[in-house]
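In what follows, a single structure is set out as structure tokens and then discussed.
One chain of protein is taken out of this complex; the other chains stay put.
To keep things simple, chains are lettered A, B and C as they appear, and every chain counts its residues starting from 1.
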Amino acid sequence: MIFLLLVFFAIVVWLEVPGLIRKKYWRELAVFSLFLLSTFFLSLLQLLDVRIPNPVKGIEYVIKDILRLNYK
Amino acid sequence: MLMKIEKGTISSSQLLFLAAAFVQGAALVVAFAYVVTKHDVWIIIISGLAVTLPFLWGCVSLAKSFPGQNMVQIMESVYGTFLGKGLSILFISFPFQVISHNLRFIGDFFVIYMYPKTPLVVFLILFIAVCAWAVRSGIETIARIGLVTVAITIFIDVLTFFLLLGEMEATNFLPMFELSVGDFIQGTHIMFAIPYGELMIFLMIVPYVNKIKQAKSALLWGLTIGAATLLILVVRDIAALGSLANVLVAPSFEAVRLIDIAHVITRMELLVAIVLLITVFIKISVLYYASALGIAQIFGLRTYRPLVIPIAIFSVSFSMVIYDAAAEQMYVGANIWPVYSLLFYMLPVMTMLIAKFRRLPRAQEGVRP
Amino acid sequence: MIRTFTKNHIILSLKMIVCTFLIFNVTGCWSRQEVDSISIVMGIGLDIAENSEQVRFTAQVFKPVEQKEGGREGGGGEVSFWNVESSGETVSSAVQSALHEAPRELYFSHNQIVIFGQNLAKNGILPHMDFFVREHSNRLTIQVLVAKNQAGEILATPAHLEKMPALDMRDLIEAQTEVSQSGTVNLKQIMTRLMSTTTAPIAPLIEVSEQGSEQTVRLSGTAVFKKDKLVGELDQRETRGMLWVLGEVRRGVIEVACPESGGKVALITILSKPKVVPVEEHGKVKIIIDVKEEGILGSQSCPENFSSPEKNKQLEEMKADAIHQEIRKAITKAQELNADIFGFGDAVHRKYPKLWKQLEQDWDTIFPDMEIDLAVETIVRNEGRASEPLTEE
């Protein structure tokens, strides 16, 4: 599975990066790399069954237990 | 002045259909409101519309007073670069979250009703792949699909409505208005926050309408048509299913399953699944496009295209973790999310007020004749 | 412009390919099932297993017969069904354990009927009903029946016209609209009644009857539930009495005695329309039932001529009286059983939502002594083909 993930990300890089370099879109490349790296780690963690903090749980906690604004 | 990333333009009629399809994409989400308001859902569909129309009117007025600028650009010119970027990130995080939620809804629907043994992630990946394709093709392509989507949706909804006439009972709506004020407010809030108010995201698209003057009426009509479709849907479901509509995950799907005319015209539920698929596709694509474009603008990029695939992967990952169970989804959808989303709905209202206060659009016009 | 377009296409097609390959590898072949790898369930019977508290589950599955050369199917007399039996604590576990016996997975989407055995129905059907609402492939149009004794026995009775008993029974239920003497319900209707706080669920009763050496199934009246437990039954006339109120009499024959000479007149119902109106009087509710019926004269065995307006009127009155009696009988029975099979509670709820909040808790005590006004209006439209009866002159 991890191998597949690597292959997938490699293909994404291979598809996107040359075009960006050819057009000299350095800024775009930087942002792209930033996003791709973070998504890569996110999906890697998911594959490894690491519990990722659930943002919805956080929202629920803030609204329900701290602010007490929820309906029911 | 930022360079224009999107070069395409859409016509105001395309905007109308896009907005209508966007609202129609909420057919599944109405289930949140069912839990709260039971057989009076149709009331909150209308009251929610009544609340949303002025809100949306305000949003489009804001866009019109800054012609050619989308929300991210407006906020930068209202709040200045630094604060503007910060608030833009907040604003863009909204569609970003909504994508994942909708993705999860549609994935869960297919898993529950049609593919009980298939892993959820398969649906998420395939679906987001198609959306990514559409987003990369640009807003023009998405807009062209809008009309067909709306036409198919209305056709199928009306068709199934008539085919189900035999199963319907008017008494299912009685007693009317059997809901407390609290439930009514909550229901209206749900309708505002989940299907209707999300049209706010069209603030990212309105600048690309070729005749900006018609954009306002197009958007408001789009919302109304979408709400009318939801109304047809809800009336059909309640009339056909009665109190069962409150306990089923997808009442519209179950209602269509009841169609059986002489054992010949029967088993038509695939139609509903297709309608859901394409309307949710439009909804996700618009949100997706808005977030890709917004992020590109926040970072000052010249194209949003490289961001499309990372956002797709992010959405899939995110929608895998947001809910542990469908019950939680129901609870959050009905009770937490409407409150939470006010944080984002505040943004255009606040921007409008501050822009009025600072008399911003006029000052800018003075600078650039 | 052209270049970017090209590039996009390569990227996207490649992406699609990558995605599909990913999907291929991630897992095997999930929800795929060939037609020849499933058992198509046509009918389900649920009983209580002997000597235990478990559910005995009977599924009638279609047995495909391989087509021979030229497309001709095997001999006509061949039985093309198979009843799988299994038991378990819940319906789901029983379905699972059926796979110990059945080589192919059970497939419920084409299920036509569910039969509850009497013992099981007496213990309550709600625990078993949940399966049919939750499991995705069950449709709400499934017909629900209650067996006079064992459901498995009913499913084992050979069919005469259709290939399978389940199909035969489905047709039988559909044919009931011609006589209107059993209260047929599908899953949606029974679920709606179960979800209501007061309305009592009903279901048609089915039994095996011996006709000479042949066994057949027959519908005989209606089973009445209180909440989800079987409490009693209505005979065929009482059933029709109930159906008049529910507005489900489509066709039916009412026999009345000839007023002057011996013999009977059979009157056929064409149309019927009830009106159930709850009325509040001094904190008490009363139900007013108004049934309108239209029909024709089907046949008569006496030599009287009913073609004059007076006679016709007389006939109409007699018919109204007969219907009145039928409905009264049903009401009496329902009040005896204290089961609101007519949905009067829901009618009150719809009209007086506020009052209902007070009544809802005490409905069990209100219903048996409730005042019910009944009015029946009938019309005899015509006398059929013959303008005068056959008489010996």
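FYI, a residue touches a chain if its C-beta (ideal position, glycine included) is under 8 Å from a C-beta of that chain, and two chains touch if they have at least 3 such contacts.
Throughout what follows, contacts and distances are computed from a predicted model.
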item	value
Per UniProt, the name of the complex member that is left out, chosen from "Molybdenum ABC transporter ATP-binding protein", "Spore germination protein KA", "Multicomponent Na+:H+ antiporter subunit F" or "Protocatechuate 4,5-dioxygenase"	"Spore germination protein KA"
Sole residue of C:D36, C:E53 or C:E310 that reaches the chain not shown, by the stated touch rule	C:D36
Which residue of B:L126, B:I212 or B:V235 touches the chain not shown here	B:L126
Which of B:F22, B:F66, B:Y79 or B:F110 contacts the chain that the document leaves out	B:F110
Among B:Q73, B:S88 or B:S137, the residue in touch with the chain that has been omitted	B:S137
Residues from subunit C at the interface with the omitted partner, ascending	2, 5-6, 9-10, 13, 16, 20, 23-24, 31-36, 38, 40, 62, 64-67, 69-71, 73, 107, 109-110, 112, 137, 139, 163
Contact set of subunit B toward the excluded chain (per top definition)	11, 13-14, 110, 114-115, 122-123, 126-127, 130, 133-134, 137-138, 140-141, 144-145, 147-148, 263-264, 266-267, 269-270, 273-274, 277-278, 281
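Just so we're on the same page, only the chains that are shown with their structure count from here on.
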item	value
Centroid distance [mean C-alpha coordinates] between subunit B and subunit A, Å	23
Chain centre separation in whole Å, for subunit C relative to subunit B (CA means)	41
Gap in Å, rounded to a whole number, between the CA centres of subunit C and subunit A	53
Subunit B residues counted as touching two or more neighbouring chains	309
For subunit A, residues contacting two or more additional chains	12, 16
Residues of subunit A defined as touching subunit B within the complex	12, 16, 20, 25, 27-29, 31-32, 35-36, 38-40, 42-43, 46, 52, 54-56, 59-60, 63-64, 69-72
Subunit A contact footprint on subunit B (complex, rising order)	36, 97, 182, 186, 189, 295-296, 299-303, 306-307, 309-311, 313-314, 316-318, 320-323, 332, 334-340
Touching residues on subunit B, where the partner in the complex is subunit C	112-119, 121-122, 125-126, 129, 132-133, 136-137, 171, 174-175, 178, 241-244, 247-248, 254, 257-258, 260, 309
